[in-house]
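Here the complex is missing one protein chain, while the rest keep their positions.
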Amino acid sequence: MSHLPVLVVVVPIAGGFLISLVDLILPSVKKAAVLAVALSHGCVLVLAAFAALSYPPLMYVPGSWLPPVGIALRVDSFSALFLILLAVGHCGSVLFRLGSEGSRQWEGKTAALTALLFGALAGVVVTADLFNLFVFVELATVCTVGLISRKQRPDSSVAGFVYLMIAAVSGALLLFAVLLIYSATGTVSMSLVAERIHEVPAALHGVILGALVVSFGIKFGMVPFHVWQPRAYHAAGTTTAGVLSGFGMKVYLYALFRLLWGPLQAPLLLPEIFPVLQVLAMVTILVGHLMALLENNLIRMLALSSVAHGGYILLGLAAAGDVGADAAVAAALFHIAAHALMKSSLLWSAHHAISLARSSRIVDHHGVAREMPVVMAAFMVAALAIAGIPPTGGFFSKWLVALAQGSLLPVLVIALGTVISMGYYARYFVVVMAKRPPEPLRQVRSRSILSTAVVVVFAGVVAAAGVAQGPLQSLFVVMAGSLTGSGGLP
Amino acid sequence: MIPGGIEAGVFLVFAGLGTSLVVLLVAAGARGPAAAGAVHVAGGILAILAQDLMTLLIGWEVLTFSAFILIRDDGGRRHRGVALRYLITHVGAAVLYFAAMVVQVNETGSLAVQVLVPAAQPLMVLAVLIKTATIPLHTWLVRSYPSTDTLVTPLLSVFTTKVGVVTAARLLRFAPGGYPILALLGGVTAVVAVVYALQQHNARRLLAYHIVSQVGYMIAGIGLAAVETTPDAAAVTAGLFHLVTHTLYKALLLLVAAEAVRHAGHEDLTGMPGLRFRRPALLLCALVGALAISGAPFTSGHASKYLLKGVSQGSPVVNGLLTAASVGTGLSFIKFIYLIFFNRVDAAVGAAVTTGTTPAGGPPSIRDRAVILSILGTAAVTLFIGFFPGSVPGVPAGGYHALDASLGALAPLGVSAILWLLLRRRLTRQHHRPRRPRSTPMISVLTRLGRRMRVPARSLQELGPQIQIFMILAGFSALVLLILQVS
Partner (left out) sequence: MQNAAFVAAALVFAIGLHGMLTRRNMIRICISISVMESSLVMALVAVAYVPGGSAPIVSDGQTMFVDPLPHALALTAIVIGAGILAIALALTVAMYRHYGTTDVLAVFGKTREGQ
C-alpha cells in the first residue's frame, strides 16, 4: 500500500515494455496484455487517489534518500483528481480501442506507447521535484511524437516532426527554468524551492515564471502557441487525440497549477502575473472558438475547441491568483474534469462517424446520425455540455469559472464563447441529421457495444454531473484547498 | 408550485393551449414534430413555474433547442439555415442572461427570482429584447415562424416571446434616470411592426409581424412598471394579461391562416380564392380573432388593451404609440379578413399562383376535424375572456364594458375603417414576387466578414514550424518583459 505513489509510474512503464515484448513473442494475447496493463494501472491510480484523499499528503521517498540529494514523490488530494482522470483515460481509451478497431490496427506500437504515455503523465502528477518533472515531461513528449506519427502516413510524419521541433523548444524552456531555479536556490525539490524562492530577485523570478508559462502553454495549446495542435490531432487520429486532448493536456495544466502555487509561490510573490494570464486566457478562448468556427474538418474543429477550453481553465487559474483562491481553483478543476470527459467522448464518437463516412471533412458526414443514432446522440449530449448549455456539468463548470471572475469582461468572453461553439456544433448537427446522404455510405462495420458504451457513459456522466454539482463542487473545493494550502476551509 | 396572480393565468394558457396544440399535431399525424412540441411545451411550463434563475434559464434553453428541432423540420437546406440562425440568436440571448445571472449572484449571493440589481439590468434587458423580438432584433421571428409547417407555427407562437415577457415581468425594472426606455422600445416596436405587417402579403408572415407588434404592447406595459408614477403590480398585470389574451387569439388566427392556406394551396393572401360564406364557422372564428387583436369592445383584446391604456396614462408618448399601433392593427386585419374571405381574384392569376396540393373538397380528414375543433375551442375561450375578463386569475374586475371604454376602443377602429376605404387598392394589390425579410444588417455583415476572413485565418493556422517557433520566442520575450514591467 505504501508504495502506491511509485507504482502509478512503474506499472504502466513496465507494462508498456511488456506489451512490446508480448507483441513480439505471443501476438495472440496482446489485447489481453494491453487490457491487463490498463486495468492494473487504473486500479493503482484509483487506490493512490483514494489514499491521498483520506490521508493527505502521501509522501514517498525511493531508496530512503531524502531531498535535497534524493528524490521524492508526493500525492495530495489536488493530485488525486488527476490520478482519477488518468485512470479513467487509460482504461477508457483501451476499452474504446478494444471495441472500435479491427485487428489490423492492433499492429504496431500504439498500445505500448499509450501505456508509456499514461505512465509519464502519472509521473508528472506525482513528482515532487523539478528534475523528475522535466524527465517525465520529456518522456511524455517522446510518446506523443510516437503516437502522432504512428500511422506511418506521410502527413502524420510531418505533424510528428513539427510537434517534435515545437516540443524541443518547450523542453529547452523548461530545462532553462529548472536551471535558473537551481542556480538561484541550490535545490530542485519543490518544497525546498518554495521555502527559498522569496530570496530570489524579482526579475529572475519573472523570467522563470515566463519560461514555465510559455513551456506549458505550448503543451496545452495556449494562443499563440497552439498552431501545432490541430495538425497533430488530425494526424494522430481520433482515438489518440481523445487521449491527448482529454487527459494529456490536463496534466500540463496541472503542472502549471502545481508550479505556480508550489515552488514559485506566484500568488504571494508575483500576483501581477495573474491579470496577464487572464488576458491570455480570454484571447485563447476567443481565438480557439473562432478558428474552430472557420474549420471544415471535424477533428481539427474539435482540436481548436480544445484550445479554447484550455483558455477556460486558464481563466479559472488566473482568477484564483487574483480574486479568491479556493473557489476559482475548484471551478478550474470542475472544468478540467468535465472537459476531459466531454472532449474524449466527442472525439471518440467522432471516430465512429469518421470511419463510417471515410472522411473527417464535415460535409462528408451527411446523414451519419441516421446510421448510428446512439453514438451521435452521445456526441450531441457531449456537444451541448461542452458548449455550456444547462443543466449539464459543462454548464456548471463554466458557471463557476464565470462566478469566480472579478470583472465583467471575462464573463462576457465566456458567454460569447458559448454562442460561437454552439454555432459550430449546431452546424455539424444539421449536417449529420440531414436526410439522404449524397452518396451511399460504407457498409456499416459492426461496432461493438463496448466502444459505444464508453462514449455513452462519458457523455452521460457529464450530463448527470449537473445534477450532482453541489457535492462535486465541495469536493473540488477540498482538492483546491490542498493546492493553495488553506485546507479547503473558507 | 403553481404561481399566484396573473402568472397563474399565464400558466393555464401555456399548459392548456400548449397541450391542445401538441394534441393537434398528434392528430395530424406529425409524430416527430409532436414529440419536439411536447418538449417545447414542457420547457415553457418549466419557465413559468421556475422559482430560481437557474431553472428559468433551463426553461429558456429547453424552449430554444426544441424550437430548433421544430424549425429544422425535414432538414431542407432553407430550413436548416433558418433554424441555425434561430438557435444562434437564442443562445446569444441565453448567454446574456447567463452574464446577468453571474452579476446578480456575485452581488446578492442569491439565485432567487427577484428584480435584478442595477448592474445586471442592462444585460438582462438586451437578453429580453432579443427573446421578445423587439425591433430591430425581430428578424429571427419573422424568418423562422412562417417557414415551418402550418400547424407548428401556432405552437411556436405560444412560448418563446411570451417567456421573454414573463422574464421581463419578473426581473426587469429598467428606467435609467426615470426614463422608461423599455416601455418606449415596446411602443415603437408595436408601431413599426404594424407598418411592416401592412406591407406583407404572405399570410403567416403578416401574422408574425403582428406577434412582434403585440409583444411590443406587453413590453410597453411591463416597462412602465419601472416608472415611479405607475403602480408596479398594475403595469405587470396589464402586460401579462395582454400576453394571455394575445397568445390565445394569435393561435386562433394562425390556425385560421393554416386553414386558408390549405384551401388556397399557397400562402399569398392576394391570390387567395376568396372563401366567402363557404366556411361560415371559419369566418366567424376569424372575425372573433381579428376583432380581438384589433381591440374591438367585448373582446379579450379590448380588455387587456384597456388595462394597458390605464397604466400608460402617466406616459403620453407610450400611450400615443400604442393607440397608433391599434389603428394600424385594425387596418391590417380588415385586409386580412377581406383577402381571405371576400377577395375576387382574376381567374388567370389565381390559377397561376395556385400550386396543386390537395384542394379542399371531399370528406374532411382527422387532421381537418382536429384543426376545426382547435379553432372553435380557442375562439370560445377568446370570447369568454372578452365577456368576463375578471375570470382570469389576478385580473381586476369591472369597467371593461362601460360606455366610455367601448367608445375609446372604437375610435381608433373608426380611423382604421376610414383608412381602409382610402388605401384598399394599395393594400390588396397583387404581388408576384413575394418579399422576404432581410436578415439583421449586423448578422449579414458578420457573415460576410467571416467568409472573407476564412482564407487568411486558415493560412494563419498553417504557419510553418519555424514561424511557430519564432512566435513562441517572441511571445516568451514579450511575456517576460511584461512581467518585469508590472512587478
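Couple of notes before you dig in:
For clarity, chains are labelled A and B in written order, and residue numbers in each chain start from 1.
Here is the rule we go by: contacts are C-beta pairs under 8 Å (C-beta built on N, C-alpha and C of every residue); 3 or more make two chains touch, one makes a residue touch a chain.
If you're wondering where the values come from, they're calculated on a predicted model, not measured in any experiment.
Screening A:V188, A:M282 or A:L403 against the full complex identifies A:V188 as the residue touching the chain left out. Contact with the undisplayed chain is limited, among A:A128, A:V145 or A:M372, to A:V145. Considering A:Y60, A:F134, A:F396 or A:F476, the position touching the chain not shown turns out to be A:F134 (whole complex).
Screening A:H90, A:H205 or A:R300 for touch with the missing chain picks out A:R300.
Within the complete assembly, A:S157 is the residue of A:S40, A:S157 or A:S359 that touches the hidden chain. Along chain B, the points of touch with the absent chain fall at residues 458, 462, 464-466, 469-470, 473. By the touch definition given at the top, chain A reaches the unshown chain through residues 68-69, 131, 134-135, 138-139, 141-142, 145-146, 149, 152, 154-155, 157-162, 164-165, 168-169, 171-172, 175-176, 178-179, 182-183, 186-188, 297, 300.
As a convention for this text, only the chains that are shown with their structure count from here on.
By the touch criterion stated above, chain B contacts chain A in their complex at residues 54, 57-58, 61, 65, 68, 72, 74-75, 80, 83-84, 87-88, 91-92, 94-96, 98-99, 102-103, 105-106, 450, 453-454, 457-458, 460-463, 465-466, 468-469, 471-473, 475-476, 479-480, 482-484, 486-487.
By the touch rule above, chain A contacts chain B in their complex via residues 161-162, 165-166, 169-170, 173, 202-203, 205-207, 209-211, 213-214, 217-218, 224-225, 227-228, 230-231, 270, 272-273, 275-276, 290-291, 293-294, 384, 387, 389-391, 399, 402-403, 405, 408, 411-412, 414-416, 418-419, 422-423, 426-427, 430, 433-435.
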